Structure formats: C-alpha cells, structure tokens
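One protein chain omitted, others in place.
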Amino acid sequence: MDNAVLKERILGLVPDAEYQENKQFLTFIIPPAKMHDLAFKLKSESDLAFDYLFCLTGVDMVKFLEVVYHLESTTHRHQLELKVRTEDRVNGAVDTVCDIWRTAEFPEREVFDLLGIRFNNHPDLRRIFLEEGWVGHPLRKDYIDEVNIVEF
Amino acid sequence: MNFSIYDFTSFNQWIDKFLYDNLPAFWALVVEMTIIGLAVLLFYALIGLFLVYAERKVCAFMQNRVGPNRVGPYGFFQTIADLFKLLMKELVYIKNADNLLFNIAPFIVICASFMAIAAIPFAKGLHAIDFDIGILYVIAVSSLGVVGILLAGWSSNNKYSLIGAMRSGAQIVSYELSVGLSLVTIIILAGTMQFSAIVEGQANGWFIFKGHIPAFIAFVVFLISSTAETNRGPFDLAEAESELTAGFHTEYSGIKFAFFFLAEYMNMFIVASIAATVFLGGWMPFHVGGWAGFNHIMDFIPPFIWYIGKTFFVIWVMMWFKWTFPRLRIDQLLTLEWKYLLPINLVNILIMAFIVLMGWHF
Partner (left out) sequence: MKEVIHLPVQNVEEEEYHINMGPQHPSTHGVLRLVVSLQGEIVKSLKPHCGYIHRGIEKMCEKDTYPQIIHLTDRMDYFSAHINNHAVCLLVEKALEIEVPDRVKYIRTIIDELTRINSHQLWWCSFGMDLGALTCFFYGLRDREKILDIFEESFGSRLLHSYYTPGGLMMDIHPDFQKNVKAFIKYFRKKIKDYDNLLTGNIIMQERTKGIGILTREDAINYGVTGPSGRASGFACDVRKRHPYGVYDKVEFREILGTKGDTFERYSMRMHEMLESMKIIEQLIDNIPAGDYSAKMKAVLKLPGGEYYQRVETARGELGVYVVSDGNKSPFRIKFRSPNLSNLNVLDHISRGWKIADLVAIGASMDFVIPDIDR
C-alpha cells in the first residue's frame, strides 16, 4: 500500500489522529486512549497486517513525554510511525501493546525505567536496567544526579 | 617363549625367603605388606602426577597450543607445582555438613582405586595379589567408588552437589553393567577369570585378534562404558557441569579436592590397564601364533614396557575423545546404556559363546 492510501486508511480508523511531516516514515500522533484499539486493528486487518514492531522509543520533549512506535508489515512491506503523547510527567500512563506485539515487553520496561512513563496492563512493569530502589528517571531532561553525572 | 630374564617370580620368592628366614613369621608378613603398600602408593602417586601432566599436554596439542612449558623442562614439574598449591589451600569447613561423611568420602574413592590396582599384573610375577577370580574382584572393588561419590554429594548439604552426585551415581551404576558384561565376553574366550592366566593365554595372539568380531565389539563397548564409569569424556556432565556448579565435589577444596581429582585420573588408568590386560595382552608382547622368529624379536622389549605402552595408548584414546566430542545430556546418556549398549552386550556374549563352542576363534 503506498503512503497516500495508507494515510487515508489510518485517518479513517482514527479520525482525530494528527498527521506529522516526516521525510522518512508516514507519521501520526495518536491520542493515548485510542492507541490500543488502533494497534489491534493495524495488526489484524489483512490489508494493513502490521505484524512487526521494530522499534519502541520513549522521548522526553520537554513539554511532554512521548512514546514512538515504528511498525512494518512483513507481507505488504509498508512502514508506519505512530506517536503517543502524555503531558503528565508524574503519573503519565499509556496502554501497553504487549498483548499485540510481544516484542514490546522489554522496550516498554526500558521506557518506564529511563523515562517514567507507565504502561497499563503490562505483565511485568518493573525497572529493567537500573536497580529496584533507584529514584528518578535518568533519560529525562530535568534529571539531576550529583554523584553519577558530571556536567562540563 | 623364554621370559626368565624378565620374570619377577623368582625375585619375589627370593625376597620372601630372605624375610621369613631372618624375622619371625608375623613380622615378616608385616614387612611384606608394608613394602607392597609403599610400592603401590609410590606407583599411584607417580602415575597420577604423570597423567595429569599428560592430559594437559595432549589436550594442548590437540587444541593447537603448547600446554605447560615453564615449570621444569617441557613443563614436566607442573603437576608438582599444582600439588603444592592444593596442599596450601584453605580447607573450608561447612557448618551444616555432616563432617564425618564429608571427610570420609574422598578416602573411600581413593581406597577403591587402590584396591583395584593391586590385582593388575604389570609384568610376569609383578602383581600384588593373584586371585583366581581376578576380574570379578576388580569390578566389585571399583564399584565402591560410587559410595564415595554419593556420600560426597549428600554430606555437602548443597542441593546442586546432591543433584550432581545423584546423576553421577545413576550413571556409574548403569554403566557398570556394560563393563561387566563386556569383560564376561572375554572370560568366555579365555575360560578363566585369573589375570595371570588371561595374560598367558594371549601368548600366541591377543584376545582382540583371537576373538575377532565379538572381541572387537566387546572392546569398543568396554571403552565406551569405562569412560562413562570414570565420569570422563563425553560423559562428564556430572562434574564439568557448566550449567550448574562443579557437581558433587563443589564444596571440597585443597587436599580433599586433590583426592577426587587424583582418583579420577587413577580410575582412568585402571580401566585402561584392564582394557590393555584383557583385550590387548597385558604384558605379553605382540605375538603372531606360528611366527617363532618374529615372536622372539618381540620378546626383547621388556614386558613392563609393553604393558605401559598399551595402557598409555588406551589412555590417549580416552583423552582424544574427551577433547573432541560435546557432552551428552543425562537422559541421552542413560538411553545409550539401557537401550543400546546392554542389548548389544547380551547378543555379543551369545555370539562369543557360540564361536567358542564351534572353535571358530584363532
């Protein structure tokens, strides 16, 4: 499916998705509440068939936190990028997509560990790299650590 | 076949007569026993040291490297350095371990292998005991080693040691059957269980050639089962347990660990010498029945050299396949014994019996 048709299709599924200009991938910003349903449809509908989630990233864009999903279909070879944003820096939560793409399990734990975004219904949401009692989320832009980070 | 130059029987009788003439009977016996005990101990220690060195060199050459070459010429004294290290290591005392069993276990393993060495003939007349049920005695006594291993695992109070010991125990007990049955095949051919008679029966050809097919099959089965008996080679999952820990001897350190280690190499030596004695002729030089001239030339090499050469050949083969093959899993190991080696052994015994009855051996 080429990008124009795909764009129509996605906007059809989620009308309040916001299209974002991007040189490389077709990118949409999805409201957090609609993400899980959209993910399910993206995987199950045969003309979309996005079965391969190849990257799940968390980004701290100072005003908000976002989770970026890069998807690909192994049958149709089209690619897609979805973003989900949350402005709540204390209790920000997004629905997990582990039940749809099992590969998301560890990267979501990594996003939780390093950025502090919670994932609802995740089977085992705990820190993956840092130890259990660590306070703070290091990849955030406002993270201060007197001991471990040396600022020039 | 004139062995008088190399015959130790007259030498033994001379010592015996000398002692009984000069000392009261009781003390002569004590002195004799002490001499034999010391000789066996010395032999044991020297061979043990040499084998450890040989293993390291053989494995190094197979792996395209040199092995120990610093301590002494060609690294010859490496094992002595290792021995010093082990002697100086701290003996760790486990709080909740059963101390009596913990300390006895290595001794049981060593004693079992000592007793087995006693029955093996190194040259004509050069053996400690010459039972007329020699083979049965050796098999029975080497089984005692299992007790030591199980005690070691149990008394360590460590669940991984226990698993390792249980596995090891199951392995050894299963493979003893195959060892015994393959030796039975040769007993049928030889007609006797006495070691010296077996060796002399090979004066006109080794049993592995005399008994052709069934003897060769028995040799191969014996080699496989005895490697498994001694926890070596592709059957070493109980101790080279890189999955869990070091198996039953995890909690041992210092000299006690050295005992297990040494006992393993000596067990390898014992099974290799049984293989050499029973299948390859022991101290009997390589004779072909009927070629008197050839046989006479072969006789010039001392029987002790023949014996050592054959034993070390078998040891080298065992080391060869340890360093080549990957390890078997425990269930594959037990399947190999119960489903393959045991039936092969039983059929082989029947074939051998048939051949002996029909006189189709050489």
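Points to keep in mind about this one:
Going in written order, the chains are labelled A and B, and every chain counts its residues from 1.
The rule we apply is simple: contacts are C-beta pairs under 8 Å (C-beta built on N, C-alpha and C of every residue); 3 or more make two chains touch, one makes a residue touch a chain.
Given the structure is predicted, the values throughout are model-derived calculations rather than measurements.
Touching the missing chain, out of B:W27, B:F43, B:F325 or B:W338, is residue B:F325. Considering B:A97, B:L237, B:V278 or B:I355, the position touching the chain not shown turns out to be B:L237 (whole complex).
Among A:K41, A:H70, A:R89 or A:R118, the one in contact with the hidden chain is A:H70.
Residue-level contact of subunit B with the missing chain is found at 59, 62-65, 159-160, 234, 236-237, 240, 242-244, 323-332. Within subunit A, the residues in touch with the undisplayed chain are 22-25, 27, 51-55, 57, 59-61, 68, 70, 74, 77, 101-103, 105-107, 110, 114, 127-131, 138-139, 149, 152.
Heads up, the rule we're going with is that only the chains that are shown with their structure count from here on.
Computed centre separation for the pair subunit A/subunit B is 65 angstrom, with centres defined by C-alpha atoms.
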